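Here the structure comes first, spelled out in structure tokens, and everything after it is commentary.
A protein chain is absent from this complex, but the other protein chains hold their places.
The first chain written gets the first letter, and so on, giving A, B and C; residue counts start at 1 in each chain.
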């Protein structure tokens, strides 16, 4: 790992390859991704947006208990998944349901947590997606452990570990970066800096020039990227994954984006920010600019757009249907999965509930 | 606080003003301290070394349970105290007994912890020295709190918060730097990088270019200084204290030094490092070089040297005598200081012991 | 003296406001407690009224919050910090156990750390994982901490005022599910000192011992039992540490039978302690062993299953039924 400060510091401005108006921006370090990758990203963005909208609607209908939306952050959601191989792992937060679905997890299973059915609904081993983490920054260490185990076995696994700007203040963020650096573990730490941690703005979170400037303190290269430019994200994250896979150790990528919606449906952003602050970000929407760019290059036409929208609509329909089905929560699950073998005490406690239920039925 | 990266990064080499051979080294940023300050530092260094030797001897005689020596780190011990005003606070670790004594704490009271009499022996409010911290890095946050409270009241207090290289890996180090930076709290974080955390060398602790490079990740200026050069330490720490007092917020200073002795008397360094590694550091001793410099400038002669040695010897004698006195540990203290008012339960428990003791006496 | 109807959240908010007016060294901080007023709005309006220096948001780091609070308390302030949810107090565990609880002891009383750690705690609100833990046992087991759990707005106000005035660190557990339940409270009435339990309902056949979120359930159970002709007394601990042996033991002796009700997992818990200490003290007054109705020894369930886990009226009545009435 280099100890040369210049190579560890991020660029002064976030990397942008396609600007908010859809124009390509020349960059010394990165070309544009190839057209196929961009078209694939476009389709995924449309699906992700539709997924967010659908989940928000389901909350309003009372079919989901809570939803932390990634509306406006879909470029981050999509890019951090698109750069991974099948054998790689994704470590998401509660806000990254769209990324999880992009990774191939069934949307209904992805929403098990937020529906209140169980703490996590998909199979992490089958999908190589860790359970969504709620205690902030804690999962970054698990990501380091998963990557380190793979490396000890000589596997080419890279781990994408995602967190928010607020989470960077937690001690576990620090320990994860440091462990990854010292052990040269193939983890890409991906910060979605959406400028808020619930109500707390970035300026209250840090006085650093940028969050990517935290990398050098661990000997980890830091980079900044426009979080609403999927082209830049694909290149910057892709390069980080490639370097990690090549044995160059961890990387720290800060995407600058914005949480255009509330923290969750339970939040009331009017208490801490003005609509004026939000408006300019709507013009920086990640989908619009990619669509303009692709149309301009002839890589996308009205028919394609309708096609992707249609696909996304169908997926949303399946999701609605899936979430409409009654789920049967089984009380026995409460006792079965505490240990590999229930303790005698848990068996007694389960029997007590069984007895209660059988008496209820008798009544 | 500046967000200009260049102003937050440390110099590539630690600041040295007097080299190991006692020659002054010209430096663009810092002049030498004035002669009086250096002579004062010399006297303090001699006392600190004698204190360390005496404490080690007391351990061998079984009069102290354990002693983490700062032998070889005395320049750090002395300088971080000499730059403080009376109203400032010192937050030391278990290794900083010499600094505590330099701050004016009675040596016997300073050693209460290591003698096993009580957890801390001096009055923190009277001495403006926090209890020595054992759980690593935790006290850095207390330092931030003390400084923040003072600042809210408009007091000019600066807090010197000391920790080791190993402690920088703890989450609390991260949180303390960040809180101090966000609240622009007047704390000087002073890392004594002595290259070891018990048996673990610095390379296992971090992959960063230096520990001072951690500052920029918080927007805190970092600086590196030769930890065996008391002149450089006085200037670099003095400047940091002045900036903090002027409202420029926290600073991070890494002193590069070396733990020439074992971690504590209970440690066996032969298991993890060779004598060859230690030898060169003996030649970099902080006292020798200052003595050479001062003698060369006519600021110190044989008689002065004898005088300071004599003073130190007398202090050591008082310390021996003080530690020779039998202390009476009072079991009631165990119950009296858990809460401002003992709970009914604690009163019962104390009565139980009282009853046992009275029955023992009867026998 | 004027009673008014208000929620526990409002009562807590008033307690902080009144304390901040009464004592300029009281400061409130934590995550989202400033402009937002806390995710439960318990600190609503404090920044507006007292300014940024008295009520402020911190970076997102609980050990940092508590560690800084300890330092401020060492230097003349009375910090009241909020941990956003029960499980998010765990990152601050070392600061709590190794410092807040021990600073006075370490310095033989020379350094006090008068601070309050407010923890919205326990379940019953359909919260997802990590938002519903009953963590009182961790704190109650730690010498040097006071541990308080109010069960109604009046106590919430009075006990929080006392907690803020206390010279010792207080873990103040606020039952989330009671935040918005409303009842009459006279905030000008004198409050008993920390450490006094109260008999919430008289009764002669058996005693229910509860605290925090379990108190309303115990009262409901007593009401249901009354319908069936059984008279249950209900004791509300209010203060877990210090523990009020006097009130609790007098109550149990008066009935000879008892059930402890608590949401937390039962193993090595506050309810174990209540059973153990009351049995030690009242053994020969007991007609039957004291029973416990607690959460099971499982991680807090997902929303759809929490009703299985939480002490219910039926489960309490079942436990009362098992108090060996044949020996009466």
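We take it that contacts are C-beta pairs under 8 Å (C-beta built on N, C-alpha and C of every residue); 3 or more make two chains touch, one makes a residue touch a chain.
Just so you know, these numbers come straight off a predicted model, no measurement behind them.
Enquirer: Which one, B:73, B:93, B:157 or B:206, makes contact with the chain that was left out?
Expert: Once the missing chain is taken into account, the touching residue is B:206.
Enquirer: Going by the contact rule already stated, which one of B:113, B:160, B:225 or B:300 would touch the omitted chain in the full complex?
Expert: Per the contact definition at the top, the residue touching the missing chain is B:113.
Enquirer: For the chain left out of this view, which of A:6, A:28 or A:152 touches it?
Expert: Spelled out, the listed residue whose C-beta touches the missing chain is A:152.
Enquirer: Kindly state which of the options C:14, C:102 or C:177 is in contact with the chain not pictured.
Expert: Checking each option in C:14, C:102 or C:177, the one touching the absent chain turns out to be C:102.
Enquirer: Out of B:72, B:166 or B:227, point to the residue that touches the absent chain in the complete complex.
Expert: B:166
Enquirer: In the whole complex, what residues of chain B lie against the chain that is missing from view?
Expert: Residues of chain B in touch with the missing chain: 65-66, 113-114, 116-119, 134-136, 166-167, 169-172, 197-200, 204-206, 266, 268, 271-272, 327, 329, 331, 333-335, 338, 343, 345-346, 349, 353, 356.
Enquirer: Which chain A residues would touch the chain omitted from the figure, given the whole complex?
Expert: Residues of chain A in contact with the hidden chain: 118-120, 123-125, 130-131, 135, 138, 140-150, 152-153, 171-172, 174-176, 178-179, 182, 333, 336-340, 343-345.
Enquirer: In the full complex, which bits of chain C touch the chain not displayed? Write them out.
Expert: Touch with the absent chain occurs at residues 63, 87, 90-91, 93-94, 97-98, 101-102, 105-106, 129-130, 137-138, 140-144, 240-241, 243, 264-265, 267-273, 275-277, 279-281, 283, 286, 288-292, 296-299.
One rule holds in what follows: only the chains that are shown with their structure count from here on.
Enquirer: Using mean CA coordinates as chain centres, what's the gap between chain A and chain B in Å?
Expert: From the centre of chain A to the centre of chain B is 43 Å.
Enquirer: Can you give the whole-Å distance between the Cα centres of chain B and chain C?
Expert: Whole-Å distance between the two chain centres: 40.
Enquirer: Which residues of chain C are in contact with two or more other chains?
Expert: Residues 58-59, 61, 63-64, 91 of chain C each touch two or more of the other chains.
Enquirer: Which chain B residues touch at least two other chains?
Expert: Within chain B, residues 171-172, 174-175, 178, 182 contact more than one other chain.
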